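All remarks here apply to the structure that follows.
Here's a slice of the assembly, chains where they normally sit.
A and B label the chains in the order they appear, each numbered from 1.
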Amino acid sequence: MVQTVNMNKDGEVNLVERELPELEKGAVLLKTSFSEVCGTDVHLRKGQLAGVPYPIIPGHVSTGTIEKINGEVSDIDGNALAIGDPITFLDVHETCNDCWYCLVAKTSTRCPQRKVYGITYSAEDGLLGGWSQYIYLKPGVKIIKFSDAKYLKSFIGAGCGLPTAIHAIQRSSIKLGDTVAIQGSGPVGLMAAFCAKLSGAFQVIMLGAPAHRLDIAKEFGIDQIINIDEYNPTVRVEKVLELTSQKGADVTIEATGVPSAVKEGLTMTRDGGTYTIVGQYTNAGDVQLNPHLDINKKHVTIKGSWGSDLSHFYLAVKLVEQYADSYPFLNIISDEYSLNQIADALDDVENLRVMKAIINPNK
Amino acid sequence: MVQTVNMNKDGEVNLVERELPELEKGAVLLKTSFSEVCGTDVHLRKGQLAGVPYPIIPGHVSTGTIEKINGEVSDIDGNALAIGDPITFLDVHETCNDCWYCLVAKTSTRCPQRKVYGITYSAEDGLLGGWSQYIYLKPGVKIIKFSDAKYLKSFIGAGCGLPTAIHAIQRSSIKLGDTVAIQGSGPVGLMAAFCAKLSGAFQVIMLGAPAHRLDIAKEFGIDQIINIDEYNPTVRVEKVLELTSQKGADVTIEATGVPSAVKEGLTMTRDGGTYTIVGQYTNAGDVQLNPHLDINKKHVTIKGSWGSDLSHFYLAVKLVEQYADSYPFLNIISDEYSLNQIADALDDVENLRVMKAIINPNK
């Protein structure tokens, strides 16, 4: 029997036991090493996402070791997988590769057919979420193998924030020498700031809170930190202008989820610069913009960045393998929770008491 | 003596006589063939632009024939200019080519030093506006020669809307096969629609009014016309969705000057598409946007497009030479006004009674 967590429509989470499934040809059974609690899971508990088939087993990004394989299955690099291999997999599944969005517009994160582990599957569909001792990888799920089992934990430290941030970074076209401002110091903001630094920015400015999150940003080498608990929006913008010879940031990336951040972020971006919006994952209301001052006269480029695809996920794995030995990915993890501590984990994430809460279902 | 029009701070326009100037070395005296009245001139009359040194001689884009040259002066192609040559010139002058915006950011339309004929020069500075029988071209003003004098008038038919539209088109990255929606049927909207068609769009949809402007759009081969006097915003968006298999336009270009158009325009743009804002030339207030629905989830790219530089102006001349024989550029011109009909011309433009009012100062 396998222990899993079910989340109901009203946000309740319960421990539920289920049978281990039979494997179809091409399927893989994963023994979960780590899963995560991300902001989306808080939204799921509050019922803020449409069309979720509760009860579900939450947990979209997870790592683990292979327990069983039916037939020959390869990772994305074409290597045959074996029992015991340390892996992760793309939670977004069944992007159709058969529709106009996937094949003509090449915007697969807008494909209407996409399914997501831990979000769009019902608990009745099988072990299709990470808050479970085992995860069932359906045939065709994209698997990436780690070069070493030690990355199973550091990868979850970065979590789903890393591929999301990588997508935003690619949309932002950062150039060598740029100043990049990051609004937000949660996992997406932190990873975006780190990737901006890696991508050639000479100065990365983070605007966020609370203090314990900003401390981790400092450990990742972020150049300038502005604690938004200490300054009002006007002063924050002035501080960014001071750091940029009164020009504003070349690139600003929004990772807050707060609509008013968009006005503030555009104001701190330079004429001809780029503003990328990646944090508005759920509908939190409107913002007032002045199209003349904020967009047209500023000659700015604004980019929405939605979700991530396999390329971002693959790069996230490579990035963790490249940098987790020299940067404190494990420090992002505030606490490790067992399956029966899930309610606490959700509370801690919701109240920003932790940077990243991870789940160890076999603890 | 030369007849010119002066516009005062309170919006009054008077006929004023001035001396013909001596030419500095490298300067050119132009006998004005045509100048135009554009939306900016209406804003100037209302005092809506900051820092204008009234009284001014309005008229930024103009054509004419060379009356006098002091020394050797060449056009942008390197050809020596001669008395009688039919030419136009870039109204934006003294872009410094010496500052961070010009040389590092390469965003010369945001250069703080730029001067503009007909806007930023006082009438006391000389014949530096087009509503005058003669125009003084200072040394260094960029000149483009027409291959034939017949284009002196058709170029003014397109007017300053053409380089503005070309810049917006370049920012929009239209691809072969795209559907492009254009909001606005004034000179910028019309020229943007025409350039979208030329750039490979299979379907160009114009949303505008009044009917006489839409008739000209039809003459330019615009595929679909939606008269905004006949439909409310919700229905307009539905019509664009119907024309695009419910996806929305690949590219939408805003050329209205109305803030609420921005919300409507984003709604009619497809996921992963591009929305270019070029019509918000003056501050007409705010618009409410939903960052989640309108930008982030839509994975859209929004681009502000400010002003135009020599490259857009040069291409505008080439485009008129290429197409003015087969497309009705002259039909854009509703009426030709003399210098003492300027007040009427301004009224007609302000009340949308005309598509394009042009000035013939030597009429």
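Keep in mind that, in the parts below, a contact is a pair of C-beta atoms (placed from the backbone, for glycine too) under 8 Å apart; a residue touches a chain by one contact, two chains touch by 3 or more.
Nothing here was measured: the structure is a model prediction, and the numbers come from that model.
All together, the complex described by this structure holds 4 copies of its single chain type, of which 2 are visible.
Keep in mind that, in the parts below, only the chains that are shown with their structure count from here on.
Chain A and chain B carry the same sequence, and matching their CA atoms takes a turn of 180 degrees, rounded to a multiple of 5.
On the side of chain B, the complex with chain A involves touching residues 100-101, 105, 107, 109-110, 247, 254, 259, 262, 270-272, 277-293, 295-306.
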